[in-house]
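Here it is, the structure in full.
Here the complex is missing a single protein chain, while all its other protein chains stay put.
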């Protein structure tokens, strides 16, 4: 066995009558589902359905909280006080834990969503507030972090369990950030290329930048998407490739 | 000792910058606080502050979930499917339990808010959905019910702990419903009258209607309010009167 | 020329990142677009994009207000006071008119959405409140009504312009209501059948019930949908059939 790797995806990102992506198809590829918790997406009904479907496929559940902004899908930066941040995250964690328990499971991991994630990757103070709150709620949660960012720095010092996450379909800059979506080559469309990239990064335990530069770091989980046929194909190809290289694709 | 009686009040009914009532003053009179859970009022910050203040005064915490309708304060009737009702209540319970735990306490009781409460008092199916969900979440929760309504009928058959609740400042019809607010005499404004009424009802274990008719029932808790100086005065007078008659005013 | 007929569709029913249906495809078939106004769907960005696209295709704009319930998509019945109803509709009309003007058009018609429409078809008082508000806002608006319901009764007495609307893909009961979606045959899936039905109903100016019974009424517009490939096919077939029978398919 080459080692273990987790595949995660953001799921349950619908709201009311609306849905995004093909959660059912994605569940056949992944091992960890990041569940939207109701503030940027994921009303209680969507959460319940998504969690039940994930558990049926043996996929682990995690909380994926974001800013309280349904219209903006949690992608608009907001300035919240430290206290408000703590309360907002705790509220979402409590709600998600209750929904998970009713579905017959429990929360295993924690990943920030959207603008909140972007901000936490740049701002250690913000990241610490979020992660302390999560670990105070449940010290067994595994925190998903972007390697070599403020997120990792905080988890190094906080001392809880964490997992380094890379993206299957995105190109990396030399500072470990993602190439801006508006730039050419930012998004990887070819499933074979994505799969080969992921296998290399996991094997080398390094982010391989668009430039070819290696950034050694801990890589425990790969984020895949399901909102396009292409992204689903990438998810399948990444899993097949890693299994082909004798990795155990399993939850964190 | 004449017996025990609980005084409860709806609290934390603010949202964002807005608040209602004088929670701080009310906390000196009551023994159980029904905390709004974020869908009709009570954002995470309001919940955290209210719970901390309640625990500081030795007041028990309960969940007070309502319809998802901030603008309507949960007072507009909405038609939700059984599944949506269950999910909506579970979500609020989970969130409230997490906030209570962070404040150093835990949820002890459960009371429906506004239109959801009105509907459950008339509709045993609806009441059963709500109460089953609450007891499935935590079988130790005490369910607050309006005596002689569908709520009581459901709790009689469900078998969990429950408490019969009467209102300190409202007149009753002969069918155990409240006299409509728009009718003369519906609201009791005199603190002495309210206190005497409550003492009689608790002693006789009967709702005493505006007509004088007695409706025997179990009475465990009295709901008081804090949104006017008058209602605060009533809360104080009710407590003083019951203590004067040697009741132990204490949580459920 | 056989006469005139309008084809309308509910559009702009997305919110934030979410969308429903294929508005672009639908716009090639219809002549009137009912634009969600922000309270049940259709944030300002969605409204702006949808209106611009409609005007580009020469499609008329109308307001399609619903209950303030994003999570429920305006499909959950809510009890609002008369004053609140008036204010809620006026607010949405004003917002929609401003967005229409900025897009280079103006509102031509008015159609109630979801639960609000269902309630208005049963309750003349409610329908009158809504339609009076619309005509007070702009007396030139054409009110879309369901023939032979309380809606028609109200417009007969109010005296403004109105248009009778039938549905291309739904079977009718003998009381002019739609066969409940849960019953067999309620939804018409065959584009040829739908097109033939519509041609007959428009020609005869009568709702033809599932039973074959004719309910004579004024029919000015046909509602089509765009949320499935099938519904788009129906929209195209209905238009082709009516044009083939020499109707002028044009806005109200």
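Going by the order they are written in, the chains are A, B and C; count residues from 1 in each one.
The definition used in the following text is that a residue touches a chain if its C-beta (ideal position, glycine included) is under 8 Å from a C-beta of that chain, and two chains touch if they have at least 3 such contacts.
This structure is a prediction, so every number in the text was calculated from the model and none was measured.
*Asks:* Looking at C:92, C:149, C:197 or C:221, which makes contact with the chain not pictured?
*Replies:* The single option touching the absent chain is C:92.
*Asks:* From the listed residues C:21, C:38, C:147 or C:251, report the one that touches the chain absent from this view.
*Replies:* With C:21, C:38, C:147 or C:251 as choices, the missing chain is touched by C:38.
*Asks:* Which one touches the absent chain: A:80, A:129, A:155 or A:171?
*Replies:* Residue touching the chain left out of view: A:80.
*Asks:* Tell me which residue among B:14, B:65, B:105 or B:147 touches the hidden chain in the full complex.
*Replies:* Only one of B:14, B:65, B:105 or B:147 touches the chain omitted from view, namely B:14.
*Asks:* List every residue of subunit B that touches the chain not included in the displayed model.
*Replies:* Missing-chain contacts on subunit B: residues 14-20, 43, 70-73, 75.
*Asks:* Since one chain isn't shown, list which residues of subunit A touch it in the complete complex.
*Replies:* 68-69, 71-72, 76-80, 115
*Asks:* What residue numbers in subunit C mark contact with the hidden partner chain?
*Replies:* Here the touching residues of subunit C are 38, 43-45, 47-48, 83-84, 87-88, 90-99, 101-102, 136-137.
We take it that only the chains that are shown with their structure count from here on.
*Asks:* What is the distance in Å between the mean C-alpha positions of subunit A and subunit B?
*Replies:* The computed centroid separation for subunit A versus subunit B comes out at 40 Å.
*Asks:* Please work out the Cα centroid separation of subunit B and subunit C, and write it as a whole number of Å.
*Replies:* 43
*Asks:* Which residue numbers or ranges of subunit B touch two or more of the other chains?
*Replies:* Nothing qualifies.
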